[in-house]
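A single protein chain has been omitted from the complex, and every remaining protein chain is retained in its original position.
Here is chain A:
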């Protein structure tokens, strides 16, 4: 990587608070799929004690336990960098606890609503039961991604406001509310598919890259596509 000013900047927000289970995978697979196409990338890890840089291309937020989730939301709101980057058109990909906190509000462990970063028009709270297991969903055809699979492990239930669109329709699993899974609004995208959602869904990873760099050259099917198909078959078996 010689010219980092033109590199695709992937910013991983708060790995010290929001990295519960395999969240690193999303940064790794974006970098790999970009570099396989000759696009230089730079991955920046932003700790919760550091300011969030405003000139990233893709911001990643992972999952987190209850208390780290609250701390992360408080710090992101106080910092303001993520909201500014989003308003300037950056792409944000957030999973699980990260998905909830980029919304308008989310629930703490006693279902009290707490304010989120407010860059995605969703409101989340706690459901009666925990959603744990493989999930399968069909993505909005407008995004050209097809069917996605992942693992969900959360108690959140999420309602979309008028500015956000459903990311996908649930085929198996719970997602937002048994019917819809995830949300997107411009290039801000959130999902309950936790941990390595992008490794398990190469087309979703390519969607984020396409949003930033435009047309992508196709890659020959490899282990990512194979894993996607294998997990899909297992979940629908």
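Going forward, contacts are C-beta pairs under 8 Å (C-beta built on N, C-alpha and C of every residue); 3 or more make two chains touch, one makes a residue touch a chain; residues count from 1.
Basically, contacts and distances are computed from a predicted model.
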| item | value |
| --- | --- |
| Record-based protein name (UniProt) of the chain missing from this complex, from "NADH-quinone oxidoreductase subunit E", "Lipid II isoglutaminyl synthase (glutamine-hydrolyzing) subunit MurT", "Aspartyl/glutamyl-tRNA(Asn/Gln) amidotransferase subunit C" or "Nitrite reductase small subunit NirD" | "Lipid II isoglutaminyl synthase (glutamine-hydrolyzing) subunit MurT" |
| Touching the absent chain when the full complex is considered, from A:7, A:28 or A:44 | A:28 |
| Selected residue (touches chain absent from view) among A:66, A:79, A:108 or A:121 | A:66 |
| Touch list for chain A against the chain that is not drawn | 15-17, 19-25, 28-29, 32, 47-49, 65-68, 71, 132-134, 151, 153, 194-196, 199, 222-224, 226-227, 230 |
